[in-house]
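For this depiction, one protein chain was excluded, whereas all remaining protein chains were kept in their positions.
Chains: A, B and C, in written order; residue numbering restarts at 1 for each.
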Amino acid sequence: MKNSFGNSVQLTVFGESHGPAIGVVLDGLAPGIRVDRDFIASQLSRRRPYGPTDTPRVEKDEYSILSGERGGFTTGTPLTIVIPNCNVRSSDYPDGIARPSHADYAARMKYHGFEDTRGGGHFSGRVTAGIVAAGAICIAALRGKGIRLATHILSCAGILDRGFSGSVDEIETVESRNFPVLSAEAEEPMRERILEARRDGDSVGGVVQTCITGLPAGVGEPWFDSLESLLSHAVFSIGGIKGIEFGSGFAMASMRGSEANDPLRMSGGSVVTETNHNGGINGGISNGMPVIFDMAVKPTPSISRLQKSIDMSCWADADLKLAGRHDPAIVRRICVVVTSVVAVTLCDALSLRYGTDWLAEKR
Amino acid sequence: MKNSFGNSVQLTVFGESHGPAIGVVLDGLAPGIRVDRDFIASQLSRRRPYGPTDTPRVEKDEYSILSGERGGFTTGTPLTIVIPNCNVRSSDYPDGIARPSHADYAARMKYHGFEDTRGGGHFSGRVTAGIVAAGAICIAALRGKGIRLATHILSCAGILDRGFSGSVDEIETVESRNFPVLSAEAEEPMRERILEARRDGDSVGGVVQTCITGLPAGVGEPWFDSLESLLSHAVFSIGGIKGIEFGSGFAMASMRGSEANDPLRMSGGSVVTETNHNGGINGGISNGMPVIFDMAVKPTPSISRLQKSIDMSCWADADLKLAGRHDPAIVRRICVVVTSVVAVTLCDALSLRYGTDWLAEKR
Amino acid sequence: MKNSFGNSVQLTVFGESHGPAIGVVLDGLAPGIRVDRDFIASQLSRRRPYGPTDTPRVEKDEYSILSGERGGFTTGTPLTIVIPNCNVRSSDYPDGIARPSHADYAARMKYHGFEDTRGGGHFSGRVTAGIVAAGAICIAALRGKGIRLATHILSCAGILDRGFSGSVDEIETVESRNFPVLSAEAEEPMRERILEARRDGDSVGGVVQTCITGLPAGVGEPWFDSLESLLSHAVFSIGGIKGIEFGSGFAMASMRGSEANDPLRMSGGSVVTETNHNGGINGGISNGMPVIFDMAVKPTPSISRLQKSIDMSCWADADLKLAGRHDPAIVRRICVVVTSVVAVTLCDALSLRYGTDWLAEKR
Partner (left out) sequence: MKNSFGNSVQLTVFGESHGPAIGVVLDGLAPGIRVDRDFIASQLSRRRPYGPTDTPRVEKDEYSILSGERGGFTTGTPLTIVIPNCNVRSSDYPDGIARPSHADYAARMKYHGFEDTRGGGHFSGRVTAGIVAAGAICIAALRGKGIRLATHILSCAGILDRGFSGSVDEIETVESRNFPVLSAEAEEPMRERILEARRDGDSVGGVVQTCITGLPAGVGEPWFDSLESLLSHAVFSIGGIKGIEFGSGFAMASMRGSEANDPLRMSGGSVVTETNHNGGINGGISNGMPVIFDMAVKPTPSISRLQKSIDMSCWADADLKLAGRHDPAIVRRICVVVTSVVAVTLCDALSLRYGTDWLAEKR
């Protein structure tokens, strides 16, 4: 489906970094879900660059809802959000020289030179602003059903935050911080490392971690539309993410079954597991425990150091020295994007399971 | 789409472990692709247990092609493969007590007790036999277009194989070995650790790695149907896989951009990268370099040690002591399943990009 | 999706007329729906030829359920039905000469000669036996929710039956008759005209009409997945159907708005319309009135008269004289196929709207 995903709730993205606007169409969401414009704005502000650890390109992200909303509620018809591009400086990007680790060359092979290359075009992280706006509506809808989720920086440039254990408190802690970490003391060292990289004309990556609580057991499919399949499908659409692991993930590969198996127990009439190595998913289906997964974020490819590359206008080797405005790290800004795309995925899976009105029905 | 995936080429699986048969429908593959029954049989034999490192349940995997093939070639209509279940011993499985780390409890929440629980039912690894049969046809079709792929055991219970660098030789080495490793010397220690686990009534996991060579640049979509999205979606349908990373994956999270960026160079008229940290994918689109990714395989959940669990017939705590026939490790057998599901995914993406006849056209 | 349709409930067909078997996979149906084997058999017998008005090729239609059923109920996993082909006489079909009005030439252009041409191959009406078996399960599931449907012969070779007004009685009348008409007196003249055509080595067509009662208001989508879109999409997959009209259909084209508009009224607390020119659908969405639509069935293309055609082995004009076993009319047999494919479509739309368990929940 290319620039869309979802079966019952479908998200479509559009737009180029230096075109007139970027945006999304969110279709299939129940009618009667509250559209909280302040919350959308606050989520967009979490994605926006600020301070020296982010790119100096700051957009105001003034969005318009063109359809699908009336009187502060979803109508049930396609909800379209458009965010105009204002702060555009195309000349920062050298024409024809592919940026290593970016989509430039791959895109040329796909689009034959008709692609809009300015500012990364359709591949730009700018497009995620629309996803964040749509995600805000989905996050609020999920909250109405007792489902909470957040994403924090688990590690950045060697500095570690502590991991999610699966409590709602942790989610609220992350939501309350503009620099999304669980341990407040992780922020400063992470920022320092990022600034260090910036001073070196370089960039850093990290690992981000998402936690979902309150998801009912029984969501997901045994084959192909497993919950891991759906979540990874959605998450890998975000540029810069190169790995995902659920629960203990790669660490499980070194465990024995007797360590990795999560013992089941009754607890207050509910079924729980004593450990959660499986990250809340068994056989592709949610088991009622917190769904937790980590994602590897590669260092931002746009760096100001001299790089070896090719000139696609003459297909010859070339050196690249990027000016422009770059993020020395996107781990902070990517968190809200991940949360957003995950929220849309959950709204889709839940609407498919429980029907198209379910997300709204308890108001 | 539940038990199906794909846009232009679609694979549907069906069947329960102890029902009459398992199978697949592979729809949308070009007409005129050779169906090599010997190759299908040899791929099925790679998935089949043998020797003390695998489960003693051995099925003959005698498959029938019910439709979509005539005179040794695909017809272009849905190709259906059915594999009857013969060697069935349901009494091995204790009724009502959920097996930890298995789908039993999650499936109960989803199917309300109507699910066929015998032998894991529809969640059983047995279902992958059909995927392997379908995959064999796709692997051969890809080979006809110069695209090769294989999966090996990168690590098992602490023993490491060397990783793919991306050559066709490596792929042929893996294909030539029943125990799929690149360094022959890795086999014995891995087998020993697996037998050790078996002696302990336990199991081990590992990491498997897939390499695809010859994939044209330009395949995949910028958002949502990125090549990483498509591959992870397909791979996470396989029970036991809990993580995936492309290229250097999680290791990229600790690199700086200047290390992680893959320098582009012209080489013999083609564009190559000097390193391949991105695993052959930029911005969700293939860049012509080998596509390489690792997957975490958790230790087999079925172990014969005493485990804490719950009895779903009365919703009370219960102890579980599994008899039955179990794999102390599935890392060997899972390799051909991963290769198969990846091959179907590539046939789908390539048919979508180049048209439904492309895979057959150069015969 | 080629040989599949559906979003939440998906039907996939496979098989060739003279291959080993034909069949279907029905995926996404709720767990816990009763699978009534007698009803499946009786529906299959409605599709089976009998007597002089049908083809002398009679298959026993002994089907197997390979997966997705246990203890007489759906499990919620893919339900696979296979019907072996037994009574096969391929030599009846002249090789290479395209049969006019059949798919032979179009299929050659699509499949380049790899298609199985024997007995119509994958295009054969034989494939509809699987659809009827799957449809039987869906019809029973719908009945459990108070939704009834049937299809009768509205006209055949100039002989008219009366049309549905929308009562459950009418549906039961049609269900009770092997020759599906509302007015018993229409049967004999229709049969006579069919036999007349057979004596002339010719064939006749007709119009069939479907009625659905009890469908809740609010099902369908405003654009693209309108209920008319979904129903016509499903129905036009059946070979021989060349037209569909909802409610008064083409007759509405000659009405004025004041005649065609269906006045709304309250009746016993419910909303009804005084007339039903719109066939129970407004703006693509069900309005709670009976959904009624007519379909044009072309005369069976296989006739024994001499026909002008082409020889595809040498691309030259050729005469065609078909021997073989043909239906002089398929209007009787097509009725149960239409009902079946409509039942699957409704199960899909209702599962999407009300959730995947809805069809089973009130047992």
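As a working rule, a contact is a pair of C-beta atoms (placed from the backbone, for glycine too) under 8 Å apart; a residue touches a chain by one contact, two chains touch by 3 or more.
Being a predicted model, the structure only gives us computed values, none of them experimental.
**Q** Under the definition given at the start, what are the shown partners of the omitted chain?
**A** Output: missing chain touches A, B, C.
**Q** Among A:P49, A:G68, A:G205 or A:G249, single out the residue that touches the unshown chain.
**A** Checking each option in A:P49, A:G68, A:G205 or A:G249, the one touching the absent chain turns out to be A:G68.
**Q** Which of these, C:I81, C:I147, C:V297 or C:A343, touches the one chain of the complex that we don't see?
**A** The one listed residue touching the chain not shown is C:V297.
**Q** Determine which one of C:R199, C:R305 or C:K321 touches the chain that has been left out.
**A** Checking the options C:R199, C:R305 or C:K321, the one contacting the hidden chain is C:R305.
**Q** For chain C, which residues reach the chain that was dropped from this view?
**A** Interface with the chain not displayed, on the chain C side: 1-5, 7, 11, 13, 98, 100-107, 109-110, 122-123, 127, 155, 157-158, 197, 200, 202-207, 216-226, 228-230, 232-234, 236-237, 239, 241-266, 269, 271, 273-274, 277-279, 281-288, 296-303, 305, 307-310, 315-317.
**Q** Mind listing the chain A residues that contact the chain we can't see here?
**A** Missing-chain contacts on chain A: residues 1-4, 10, 12-16, 19-23, 25, 27-28, 31-32, 64-68, 70, 73-80, 82, 110-112, 114-116, 121-122, 357.
**Q** For review purposes, identify every residue of chain B that touches the missing chain, sorted by number.
**A** 7-8, 77, 222, 352-358
Going forward, only the chains that are shown with their structure count from here on.
**Q** Just give me the whole-number Å value for how far the CA centre of chain B lies from that of chain C.
**A** About 38 Å, centre to centre.
**Q** Round to the nearest whole Å and give the separation of the Cα centres of chain A and chain B.
**A** 27
**Q** Just curious, how far off is chain C from chain A if you go by their C-alpha centres, in Å?
**A** 45
**Q** Counting only residues that touch at least two other chains, what does the list for chain C look like?
**A** Residues 77, 357 of chain C each touch two or more of the other chains.
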